[in-house]
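Beneath this line is the structure, given in structure tokens, with notes to follow.
For this view, one protein chain was removed and the others were kept in their places.
Here is subunit A:
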Amino acid sequence: MMKSLLPQSQLRRSSVATAARSAAGGDGSAADGGGGGAGAGAKAPASSTFWFLLHALCCLISLFLGFRFSRLLFFLLFSTTALYHSTTSSSSAAVLRATTTTTTTTTTTTTTTNTFTLSFAAANPPPSNPANRTALEAAAAGADKGGTSGNPQSHVVVGRHGIRIRPWPHPDPVEVMRAHQIMERVQEEQRRWYGVKEPRQVLVVTPTYSRAFQALHLTGLLHSLRNVPYPLTWIVVEAGGTTNATASLLARSGLTFVHIPFPDRMPHEWADRHATENRMRIHALRAIRERKMDGVVVFADDSNVHSMELFDEVQKVQWMGAVSVGILAHTGAAEQPRLSEEEKQNMPLPVQGPACNSSGHLAGWHTFNSLPFSGKTATVVGEAAPVLPKGLEWAGFVLNSRMLWKDAEGKPDWVKDLDAVGENGEEIENPLNLLNDPSSVEPLGNCGKKVLLWWLRVEARADSKFPQGWVIEPPLDVVVPAKRTPWPETTTELPSELLEDKQEQDDRRLSRANKSSRPRSTTKRQGKEN
């Protein structure tokens, strides 16, 4: 098929060449741009037999190529000289595309088409002769006509172009890497323009102690802290002195940390634990004061969960700010407090945070309502009952560390000096005790509308065992063999025999259970399970 086409197109080219030279007197450019197309046949001095043969050949070919070729013929029969030039190029393109449909590379189509159209552009006489346009329009929607933008200097050609596809249209890994670097840099610039202007260091204060759930809580917290885009220092105060377990966890975190030991051990009652934690936090604040650390102090208890927006929001704090904390008090207790429908309707939000008046200033505090839980809360750590916050939780407050320094520029006078706090052994219930005037606290997070972190207390029983550092040493040995998995060492019977044994037992059980038993299917099922 291809072989038959090529000599034909060559024939057409030569005939067109003669036609062009004879017909287009004014055309200065090379007529090779005329390309294929058989239309010029009408002008060329050809015998009728030749025409008959040509026609027969065309009919034969149109059987193979169908619509495209027959449309081509239609064009050629009805077009005039000027349009011969225009159709020849594109028809050759169509022919060539027809031929290249049998091959795989589309690039060849493109190059050849381009050369045809480009050289044709030079040869195009000014568009005229609207007479036969209607016929052509009637022929096909995507009329194969070529034309320049009208100006011989323009290299933009109107008409059909090839679709340029490179040989391996897949991403190059080096370029993908570069694209990702570009995006990272763009995002960094975005943060610089629209994000916080001068990001301050974040000082995260976490009281902790070694227990079963410590690894769980600290791992979650350290992953959150690793994602914070600001410089960060993690101040970990450990009750009962520093332990290797905690130290190794901190060392593996990749964060800048300060590990401070606290002499007292963590008590087993929630109320006492609460008080000890408060003292540990004050201890941390004293450490910040001594080292003159500069930044925003965030109280992140190890079991709490923090959102990324929290760290963006706390950058805005001037001296002391308050955020809304979601209180998650239900800790999987088996018995939920029974509430009447009315109580359920009026259930207040489990949120602790600042409450604002209409002008956006701090008006008061919204605390967690513990009435529905009265009498059913946990007293001992690890008890299966809801653990509730006591008053205002530290987690909902953030401080500017300069507030803690002995002398800092612009330190407001409504802040107590840290040394004066806790002197007389009094309890520091919440950070408001650090202030003389609690009304100057700034509400953050759109005046407390956005809950930026969640308070949760989940602990195992105080005496629960867990492997030291979560490393299993010595390796576990099998205590009890699994019921249906035969151990080669424990029995000399073949697995299949054992299987039959089991099946017999189960069958007997099943037949006892259901009167209408289908032993065949049940055994099959059992077989699959095994």
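What we mean here is this: contacts are C-beta pairs under 8 Å (C-beta built on N, C-alpha and C of every residue); 3 or more make two chains touch, one makes a residue touch a chain; residues count from 1.
Going forward, contacts and distances are computed from a predicted model.
Within the choices "WD repeat domain 41", "Prolactin receptor", "Trafficking protein particle complex subunit 2-like protein" or "Exostosin GT47 domain-containing protein", the name that UniProt assigns to the complex's undisplayed chain is "Exostosin GT47 domain-containing protein".
The chain omitted from view is touched by exactly one of A:190, A:248, A:357 or A:379, namely A:190. Summary of contacts with the chain left out: across A:160, A:366 or A:402, the touching residue is A:160. For the chain left out of this panel, the touching residue among A:169, A:263, A:410 or A:474 is A:169. The chain not shown here touches subunit A at positions 113, 127, 130, 141-142, 145, 147-151, 153-166, 169-172, 175-176, 178-179, 182-183, 185-187, 189-191, 193-195.
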